[in-house]
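Submitted below is the structure of interest, expressed as structure tokens.
One protein chain is absent from this view; the other protein chains keep their places.
Here is chain A:
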Amino acid sequence: MTTVPAIEQPATERSAAVPTAAGRPRRRSHSRRAGTPYAFLAPAIVLFVAFLGAPIVYAAYLSLRKVKVSGLGLGSGSRTEIWAGLSNYARSLTDPEFLPSVGRIGAYGLIVVPVMLGLALLFALLLDAGRTKVGGFTRTAIFLPYAVPAVVASLLWGFLYLPRVSPINDVLEGIGVGSPNLLGSSWILYAVANIAVWGGTGFNMIVLYTALKAIPQDMYEAARLDGATEVQIAWRIKIPIIAPSMVMTFVFSLIATLQVFAEPMTLRPLSNTISSTWTPLMKVYRDAFTRDDIYSAAATSVIIALATFALSFGFLKLVGSRAFRQED
């Protein structure tokens, strides 16, 4: 009972205030208004600057620096930080290990992206076709690997790849097929790619499936009335409509490919075939933490960031006009 007046009080105040506020808006807040949006933006700007802008600028700054050692380099004062110009960039780009590592993730991407997105699209279409009785379970089962952290997934697959501890090899040898050395030089790329496909298909499937669910059912009815088969519906209606989602999953996969790190890093101690510079990001890690050269690592990071930026935006620009037409 006692709360009623308390609630009514502001209500009356507000209704009384409305005409006043509406009556004199322009005159008083002209100067005040100009600052208001920035005040609202300030938290975002501060967070952006502190946790994204400043580190990026700092990394760019570090990439132009290096440590100069004098003499034996022992004891205090024998190290000084100096400007390096672009020499860190030159060293990164001319490192004999850098180009092969770029080529490696190129080949890796050619395996992972089509296989993963192909499977994701196939699963999404199958689930959307509605023929399966256990759709919910299947969806979760396909999605579940995405919830497993990449390091855990790599450990798990690592055990499966090692001949002596792998049940796969027991089965293969049981049926008389020789067991390939999955961590040997001819298989290692597929072994790493397999982990990424296993972990990433579910996520991409969910994205595509969600897009499919948003398509109005009457389109299918109209198509069926015209005599279209399910396959034709998939090709001519579903896939064109979810093209923007496919572009998005492609860009995500592209970025993930350029940044592949956890899987090869975890498999590395199990194998002779994964070098410390197997992918560009592993080279950054080695330079920063094994060689204690954060300056080279910063330069390579900047190169990777620029390449990622150029590739993703280049691709978006290339397909943007087609894929996003209906969103204009």
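Basically, a contact is a pair of C-beta atoms (placed from the backbone, for glycine too) under 8 Å apart; a residue touches a chain by one contact, two chains touch by 3 or more; residues count from 1.
The rule is simple: contacts and distances are computed from a predicted model.
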Of "Sugar ABC transporter substrate-binding protein", "Gluconate 2-dehydrogenase subunit 3 family protein", "Aspartyl/glutamyl-tRNA(Asn/Gln) amidotransferase subunit C" or "Glycine cleavage system H protein", the UniProt protein name belonging to the chain not shown is "Sugar ABC transporter substrate-binding protein"
Contact with the hidden chain, among A:126, A:148 or A:162, goes to A:162
Across A:104, A:139, A:238 or A:286, the one contacting the chain not displayed is A:286
Residues on chain A facing the left-out chain by the touch rule are 38, 42, 45-46, 49-50, 53-54, 57, 66-79, 91, 97, 158-159, 162-165, 184-185, 269-277, 286, 289-292, 294
